[in-house]
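Take a look at the structure set out below.
Shown here: the complex without one of its protein chains, the others still in place.
Going in written order, the chains are labelled A, B and C, and every chain counts its residues from 1.
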Amino acid sequence: MYSEKVMDHFSNPRNVGEVENASGVGTVGNPACGDIMKLSIKVENDVIQDVKFKTFGCGAAIATSSMVTELVKGKTLDEAERISNATVAEALDGLPPVKMHCSNLAADALHAAIEDFKKKAGK
Amino acid sequence: MYSEKVMDHFSNPRNVGEVENASGVGTVGNPACGDIMKLSIKVENDVIQDVKFKTFGCGAAIATSSMVTELVKGKTLDEAERISNATVAEALDGLPPVKMHCSNLAADALHAAIEDFKKKAGK
Amino acid sequence: MKKIYFDHNATTPVDPEVLDAMLPFLKEEFGNPSSIHWAGRNSRKAIEEGRDKVCRLLNCANLELIFTSSGTEGDNHAIKGVAYAKKEKGNHIITTKVEHPAVLNTCKHLAKDGFETTYLDVDSDGMIDLEVLKAAITPKTILISIMYANNETGVILPIKEIGDIAKARDVTFHTDAVQAAGKIPLDAQKLNVDLLTISGHKLYGPKGTGALFAKRGVRLVPLIHGGHHDRNRRGGTENVAGIAGLGKAAEIAMRDMEKESAQLSTLRNRIEKGLAEKIPHIKVNGHADKRLPNTANISFEFVEGESLLLNLDMKGIAASSGSACTSGSLEPSHVLLAMGLTHEMSHGSVRFSLGKSNTAGDVEYLIEIMPAIVERMRSMSPLYAGAK
Partner (left out) sequence: MKKIYFDHNATTPVDPEVLDAMLPFLKEEFGNPSSIHWAGRNSRKAIEEGRDKVCRLLNCANLELIFTSSGTEGDNHAIKGVAYAKKEKGNHIITTKVEHPAVLNTCKHLAKDGFETTYLDVDSDGMIDLEVLKAAITPKTILISIMYANNETGVILPIKEIGDIAKARDVTFHTDAVQAAGKIPLDAQKLNVDLLTISGHKLYGPKGTGALFAKRGVRLVPLIHGGHHDRNRRGGTENVAGIAGLGKAAEIAMRDMEKESAQLSTLRNRIEKGLAEKIPHIKVNGHADKRLPNTANISFEFVEGESLLLNLDMKGIAASSGSACTSGSLEPSHVLLAMGLTHEMSHGSVRFSLGKSNTAGDVEYLIEIMPAIVERMRSMSPLYAGAK
């Protein structure tokens, strides 16, 4: 049911964990729907220098989390903000229809982390 | 679905035809239900000396007709009147349930023939 | 004894290629197609491949196919499904007097729920009158259900024309194509049909399989509620082996239909001609041209069908009178009665339905033995004397 890319990111997730002294942290999802994603970022000069995730969720939730960290590392905040859940799903060669809504939240977590950073930075 | 006895009487029906100068003739059934039996008997001294049938109908109709002719040949009228459709079915080792009602008319044809004889004989 | 099977409208043998397609799913590939692990994945794939193949036979989209367990289930699903989905709109159904019991008894059942059914007459050829159909449509009409080809006579009804009428009047149209599928080309797209039923065991597939085409957008209350199978339209773990078999059967039918159809109609015509030449007082039932290539329905006057069948059976020939479902019952064929045959003639009919395995030799054997059988039964018939 999952693409090879999804399975690759699921079996070898990139950037698992929590960034130390994170510039921003975003958490989305809830236990009822079965997916919780927590993304932490380190921002320097408006560039995402480091990013890590922790995720409680299904294969799609973990793979999208992993993929989004790969997609944003080294990107400017502007670039990162343009990444959508659809971008992430596409980068994974698609997700099963049933997974498109609930488990495809990684970009939301990223945006929440950026927002958190901006709030803290007083931007 | 049919017993061996039914198939025997169906494949080798006894006493097919019409008795010449019949003492009595009975016809029962109708085309709608798919079975018509015509039984003719030759009665002498209240004994059925000869009996023949013609039947339009299914396997059960033909076998019961054949069987009833065997059962009554040489019997007195009294004895013949005691033969019922059930007697005939039993003598054939039974009939499929769906055939018990409609195609099991041979004894009725016999009784009709006896009645016809009695009427003609003025009894 | 030589065994000759002339009852392909009742059921067909499973094609050996079909069995081969099924066997993996009765052996090592046993997983539940809903499972996400290794055991389920090939089962899921088998279902989707089966679906592709059946859709190709019907020329429809994958999302438009619901797998069923029989033609009867498909007919029930279509008719009840539309009736209950559209009951706010109306309660009137139009069908014909010559449908299979799967349709007739479903309509009869719906009568208890306040639905009314018009049963269209057929003429002596077994054809409906399209003007009568048009006139029967009322604002309350929600469904027309008319069979593609009749199981007893093989008569092919004007589905395209009926579809056009239904579309013009915005009435949902279902056709029971159980006898047509695999024998003549079907095209769900071109026909303006909304729903179309097929059954696996009539086209060399396994018993216990079937499919219902339901055009995109047609609302249908499910018949069997349950899990998420077939997009919530039919609950129950899928019969994976059966679906694989049905798919293969559809594929084979597409491949062989044209050639077979020509062969079978030659044999069928020979039966009709051969018997008519040798046996007086017989009548071929059904439209001369608009008929399935494989079906001959013949009334033998003065004798009853079952007794002919028993005699044929004793000679190794399998044939039937009426539909297999109603043999064993005592009613004369409702199809032939609707075509205006007398009770005697309806009772005296035999259906020879041909298939792949039949040869010219089979047909000549039948033509050889049939006259004596008919003569023997006639000699026992009280109805015959007058005709001689």
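Here, a contact is a pair of C-beta atoms (placed from the backbone, for glycine too) under 8 Å apart; a residue touches a chain by one contact, two chains touch by 3 or more.
Since the model is a prediction, treat every value here as computed from it, not as a measurement.
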| item | value |
| --- | --- |
| Among A:48, A:61 or A:80, residue touching the chain not depicted | A:61 |
| Sole contact to the chain not displayed, among C:45, C:97, C:169 or C:207 | C:207 |
| Interface with the unshown chain - residue positions in chain A | 1-2, 7, 10-11, 13, 16, 27, 30-38, 53-59, 61-62, 96, 98-99, 101-103 |
| Hidden partner interface residues of chain C, rising order | 3, 5, 7, 10-14, 19, 22, 26-28, 30-32, 34-40, 69-73, 75-76, 100-102, 105-106, 108-109, 199, 201, 206-209, 221-229, 235-242, 306, 309-310, 312-313, 316-320, 323-329 |
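Methods note: only the chains that are shown with their structure count from here on.
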| item | value |
| --- | --- |
| Most distant chain from chain C by Cα centroid | A |
| Chain centre separation in whole Å, for chain C relative to chain B (CA means) | 39 |
| Distance from chain B to chain A - Cα centre to Cα centre, in angstrom | 90 |
